Every structure is written in structure tokens, then in C-alpha cells.
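Before I ask anything, let me first share the structure, which is written out below as C-alpha cells.
For this view, one protein chain was removed and the others were kept in their places.
After this line comes subunit A, so read on.
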Amino acid sequence: MQHGKYRFIVGFLAVPLAIYAVFVISPFVQAIYYSFTDWTGLSSDFKVVGFDNYRKMFEDDIFWKSVGHNVLLLLVLPLVTLGLGLFFAFMLNVGGRRRKNAAVAGVRGSGLYKVVYFFPQVLSIAIVALLFQFAYNPNSGALNSFLKAIGLDSVQPDWLGDPQLALWCVMAVMVWSNVGFYVVLFSAGMSSIPRDFYEAALLDGANRVQTFFRITLPLLWDTVQTGWVYMGIMALDGFAVVQIMTVGPGGPDYSTEVLAYFLYTKAFRDGQAGYATTLGVALLIVTMIFAGVVMKLGRRERLEF
């Protein structure tokens, strides 16, 4: 059995590990190093400048504007997306009643709903962003002509061109494309909750709202928390939707600028590779703080079942 074991292990691990080290680990480590240099990315000379990039970042208005937008996305997106996901999943798994002699079941056609709701999730975010860029078009887009068709000729917003509205339009697209995933995720979690819990609640005369808040939500809490972290990481990205959908540098008057897109323009348009990696480190720190806060706030007694 032992014969050739180590040769086998090394043979099987060497290539995957090498590829992973070169293309994933080394760039991450380098990013932290480059954030302390004045590297332009255009030439190979650079020098270590200590915390200069970090100082520059703290004085950069557009950086703070992007952080503000990212924080808004972090607060609004998970709340709306997970809220809708929970509501739909509850309807599809527990919401229906009195069918096939089962006390607890999803509403009719729940399988079909789950398949359809998931559609946006399998499309490339680039394609989704492009589709909605057309839909938001103020002159001939689907949205404004729909408003016109129902008699709202006077309400013809400029959607992505309006600095007040642009970020909300971007958020709506991100909600649209992600709700389906959470419906499926929460459905998977809900199906592992024992039926007797629901039957007992039903016998005690609990209605659906009470059932949801007393049974489903507490037992699903771990999944909700994981979903919150996932959605938060999604909210911190937003690169494709902002790059493709919004006009100008990060939307009209930087109204949709987010850290990921700001980093991209600094690195690949402005020749400030060192500064861009500093923004990347800031993004990593925000991500970690966010995950830590969710885990800490969300901690409650673990329910075993």
C-alpha cells in the first residue's frame, strides 16, 4: 500500500498547486507589496513610498464617494435581495396548505417558479447589464415606453443618465439577477426543517406569519447569515454593471462609481498600478470588516434539530 504513495501524491498535486500559486496566490501577495510603491504599471521602475498611496487615498474625494456607494449597496442589496428570497422561498415551500393531505407544502407550481426565478442567475452579468442598458434607454427603452403605454407620458425619467437615479437603477439590476439564487438556497435549507415542527405549529393555531418568524427564520438563521456574506461580497464588486451600464466615468458625475471600477480605471486607464492595488487592499479590508460584523451581529444560540 505504501509503495509509491509519496510519488503519487506529489505527482497529483504538483501541477494544480503550481498553477494556483502562480495565478492566484502570488498576485494576492504582490498586491499588498505594490500598494506601498509608486509603480505606474507602464515601466518596470518603481520605488517603495511607504504609506503615500494610503495617504493619497484618504484625501481622494472619488475614493470616499465610491466607499459611500459601496456601503449603500452593502446595506440595501442584501436586505432587499435576501428579504425577497426568504419571502418567495417560504411561499414556495411552506406557503401552500391543504393539498394531498399534507399539512405543509409549497404553493401549486412551486417547482416551475424555482426554475424560472433562477434564469437571471445563469446569464452572464455582462449580458444582463447590456439588456438593462437597453431597457433603461430614455427614448426607446422598454421601461419608458411601458410607462407611456399605461398613460404616464409625463413620467419619462432619464434613468441611468440621472445622477439621482443611476445608482438605484444599478441596484435594481443586481437584485433582479440575484433573487433567484437565494430562493433556491433558502428552499434547500427549508426542506431540511422537520415537517413535524410545522404540523405542531399548525395544530397550535399559528398562522403563516407566526410560523415564519417563530420556526422557519430561527432554524434557517445560519443559511441566512451565509447568504448575507455572499450577497455582501457581491455588493462590493459591481464592476460589470457599472462599467457596462453607466455612462462616463462611473456614471454621471461619479454617481455610480464603486471601488472595483475605480480600481480598474486607475490601473488600466490612468497608469497608477501602485495606487490601484492600494484601493484593492482597502476593498479587502472593507470586505473583512463586513464579514466580521455580520458574523458577530448574527451570532445567536445555535438551534439543533
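The rule is short, and it goes like this: a contact is a pair of C-beta atoms (placed from the backbone, for glycine too) under 8 Å apart; a residue touches a chain by one contact, two chains touch by 3 or more; residues count from 1.
Please note the rule applied: contacts and distances are computed from a predicted model.
K.L.:
Given the choices "Diguanylate cyclase", "Cellobiose transport system substrate-binding protein", "Sugar ABC transporter permease" or "Acyl CoA:acetate/3-ketoacid CoA transferase beta subunit", state the protein name listed in UniProt for the chain not shown.
P.N.:
This omitted chain is identified in its UniProt record as "Sugar ABC transporter permease".
K.L.:
Where the complex has a chain not shown, which of A:63, A:181, A:198 or A:254 is the residue touching it?
P.N.:
If we include the chain that is not displayed, A:181 is the one touching it.
K.L.:
Which of these touches the unseen chain: A:49, A:62, A:131 or A:165?
P.N.:
A:131
K.L.:
Which residue numbers on subunit A touch the omitted chain?
P.N.:
1, 4-6, 8-9, 11-13, 15-17, 19-20, 22-28, 30-31, 34, 41, 80, 83-84, 87-88, 91-92, 95-98, 107-108, 113-127, 129-135, 139-142, 145-146, 149, 176, 179-181, 184-185, 188-189, 207-210, 212, 223, 226-227, 230, 233, 236-237, 239-240, 243-244, 260, 263-264, 267-268, 273, 276-277, 280-281, 283-284, 287, 291
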